[in-house]
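The structure under discussion appears below in the form of structure tokens.
With one protein chain removed, the remaining protein chains of the complex are shown where they sit.
In order of appearance the chains are A and B, and numbering begins at 1 in each one.
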Amino acid sequence: MIKRATFLLLVSVIMLAVLPLSMTVSAQNPDCEGDVTLTYWHHWGGNRIPLQEQQVAAFEDANPGICVDTIFLPWDNRLQNLLAAIAAGNPPDVTMFGRHDLPFFAATESIIPLDDYMAADGIDPAIFHPSEFAGTQFNGKTWLLPLPGGGAFAIAWYNIDHFAEAGIENFPETWDEMLEVAEALRTGDGSFLERVGFNAQSVTGFPFLAWLNANGQTWISDDLRTITINNEAGLQTLEFMQAMAVINYGIEELNAFWEMAGEFDQGPLIQGLVSIESNGSWTLFQLEDHAETLSYDVAPIPYGPSGSADRRGGAHGGWGYMIPKNAAHPDEAWQLVKWLTTEIEGKGACWFIQQQQRPSPLVDCNGYEKDGVEHPRAQAILGVAALDYLVPVAPVQPEANQILNRMVDDVLFGDKTIEAALADAEAEVQELLDAFWEEYG
Amino acid sequence: MATAFGSQFSALRGKRRERWHNLSPMRKREAKMGLLFISPWIVGVLLFALFPFIASLLLSFTKYNIVQPPEWIGAEHYVHIFTDDPLFLKSLRNTGVYVGGSVAIRIVLGFALALLLNTKVRLLGLWRTLFYLPSVVPIVALSVIWLYVLNARAGLLNSLLYSIGLPRVRWFADPDYAMLAFLIMSTTWVGVTMVIFLAGLQGIPEEYYDAAKIDGANMFQRLRRVTIPLMTPTIYLNVLINIIGAFQVFAQIFIMTGGAPRDATRTYVLHLFDHAFQYLPPQMGYSSALAWILFMIIFAFTAVIVATSQRWVFYQGEGGD
Partner (left out) sequence: MTTETAAPSLLASAPFIRLTRIIGRALLYLLLILMSLWFLAPLFWMFMSSFMPLDQVGVFPVQWIPRVWQPENYSEALRFWNFGTTFRNTMFITIISLIGDIGSCTLVAYGFARFRFPFRDALFLILLATLMLPFAVRLIPVYAAYEAIGWIDTFYPLIVPNFFGNAFYIFICRQFFLGIPQDLLDAAKIDGASEIRIFTQVMVPLAKPAIVVIAILSFQNSWNDFLGPLIYLKDPDLHTLAIGLYKFTSLPGQGGIYNQQMAASTLMVVPVLIVFFMFQKQFIQGANLSGMKG
């Protein structure tokens, strides 16, 4: 019996292994011949994989002698992979990198500062929008170059038909107006939601930080040593988030409803489950692809009672490219970083952004211009981006985020008063910060 | 059976006093043969297991951010875990719930399915394959699928509950039910336990059943007096393996909830993973300390089960010598 089974197994294996030979597409450029092979890690999955491959192939053509192994790695496992490789002394030559991960790696100098390379090749920081370039700095040095643009800034995408049905003419400017509008747009029977006007929890990045920012308060001091959330602005922010949850029948019902949003391309706005959705600039191509019939517009998210009209969302994090210390070929790696972040003529940075129709960190590159035609929504979105304000990244950001999320939940689930939650969270994050600076300061 | 147990006990008591120098030449030869057979594993442990074990134990007494050399700090992490880490107890409690629930589900359901599929049913292979099917689906796909099944508003399970007149449950949106949702999901892997039980059932000689039938035993009596006693080695195996595995539940939780809501699904390994590879600076030393505490807990459970196994596990093969 076993013998026959094994035989059948072997036959099917061989057949299956031979069949797909014809459709093999190699991730590497088989034509590339060079003395140096760079290892390049990125997290652009899905439809961006072919774009990455084309971009890298163009780099190889433009830089004879350098070949690139392009490796996609899942975002969730990025630190695990990177840290293991660094610990073993075998890091990639270039890797895509979260700007919110920067302070630790810069403080420990586990990545290479780029200032000397930039000076040598005449790369002027002014080619980037100042807010984008700010996110690359730590301890006065440049550690990565940005791309894409702070795609994570908060844009409100809203359904025009819903607004018309509810008789609302203008998009709300302030939080009080936002609460009114959200309540008017929400439908349901008092305990079971049918449609959400707006979910304050769904702001891209870190909801509390974005709202605090839109309320005129930066959450951490400029020297990144002192956390500043336990104040009037913080209090108002949590009050606003709480009020918005109450409008949506409480946090549990809201979260249950929001599970229908998921991470899918056809989010709640497209399905008509929500009237206003705050999401990053990538929402544009999702809407283009999946919502031909939706009539929508964009606006900046509203500002709080302590805030002002010229400071809205909170771009937080974003991505860039860096060279780890101990990279095998740092000089060639720099050439690749340059291609991925500053190239405007060839199939490099600008082309990659334009294919995706999202904002470019490069002043001279309009990310919304594809094949010479500007996207009709471009100016509206860039107008929102102009009101955006960079939220600084703390050296202990990931753990701080968990603490802040827990703080918001403590309030929304009614386990703590707003005052107590703010005080506890501030103390907890401050303790982390103090420990960091004591060690790395 | 009583004699079998008796001889097992005496054999055990005898073993306690065994030392190499007072073995008879024949027993020495037997011992050498045994060590020869297990030698691949011993070599494997020395080559592959020992180093990471010792390394992580040492690291648990250090501050280690992975990119810089570790710095010795003594038992500081352990003190911190027991005195100043509320998530330690919370994640341990969550894990305990998962261990209890999922082990019970896998043993009871797995055993029942194996019994059912060890009878003369039509299309036996088909049924077995169907029940095993979910276990072979990669965890990424399973996670996407189960997010649909357990979706609070429009998921398959809630549609089912609603259609038979029961209230909807907010599964992952409700801290009280989120862990239960993962327990329901754990039925996915019942097929693995079932297969091991099926193999165990093959070791029961038909004569035992024939003898029981002649004694007039009905189905349940045969189950209680023949099947279950003879299956104790396999039950023992499945209980231990599932406990060891369940204590380390991670992948589906990492992908599906990341510990939400309200840390209700923050399991122990998720907690230590966060310290190792989510937080910055990475706290690999702290993570290792957490891991070693978990190791001790699992080891204690295992040791107790192994120690008591002599009382309830019966091997057909033993006692004959």
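Simple rule for what comes next: a residue touches a chain if its C-beta (ideal position, glycine included) is under 8 Å from a C-beta of that chain, and two chains touch if they have at least 3 such contacts.
Keep in mind it's a predicted model, so treat the numbers as computed, not measured.
Peer 1: Considering the whole complex, which of B:Val79, B:Val108, B:Leu166 or B:Ala303 touches the chain not shown?
Peer 2: For the chain that is not drawn, the touching residue is B:Ala303.
Peer 1: Of the residues B:His77, B:Lys90, B:Arg128 or B:Arg170, which one touches the chain left out of the display?
Peer 2: Checking the options B:His77, B:Lys90, B:Arg128 or B:Arg170, the one contacting the hidden chain is B:Arg128.
Peer 1: Of the residues B:Val103, B:Ala178 or B:Leu198, I need the one that contacts the missing chain.
Peer 2: Among B:Val103, B:Ala178 or B:Leu198, only B:Leu198 touches the chain that is not shown.
Peer 1: List every residue of subunit B that touches the chain not included in the displayed model.
Peer 2: Within subunit B, the residues touching the omitted chain are 15, 18-20, 23, 27, 30-45, 47-49, 51-53, 55-56, 59, 66, 113, 116, 118-121, 125, 127-142, 144-146, 148-149, 151, 153-156, 159, 187-188, 191-192, 195-196, 198-207, 216, 230, 233-234, 236-237, 240-241, 244-245, 247-248, 250, 269, 272-273, 276-277, 284, 287-288, 291-292, 294-295, 298-299, 302-303, 306, 315-321.
Peer 1: Residue-wise, where is subunit A in contact with the chain that is not depicted?
Peer 2: Considering the whole complex, subunit A reaches the absent chain at 1-2, 5, 8-9, 12-13, 16-17, 20-28, 39, 41, 43-49, 69-75, 77, 80-81, 83-85, 87-90, 92, 204, 260, 262-267, 270-271, 279-280, 282, 286, 289-290, 319.
The definition used in the following text is that only the chains that are shown with their structure count from here on.
Peer 1: Any idea which subunit A residues touch subunit B in the complex?
Peer 2: 76-77, 79-80, 83, 86-87, 101, 103-105, 108, 110, 252-253, 255-260, 262, 395-399, 402, 406, 409, 413, 436, 439-440
Peer 1: Could you list, by residue number, the parts of subunit B that touch subunit A in their complex?
Peer 2: So the residues of subunit B in touch with subunit A come to 65-68, 147, 151-154, 170, 172-175, 254-255, 261-263, 274, 276-282.
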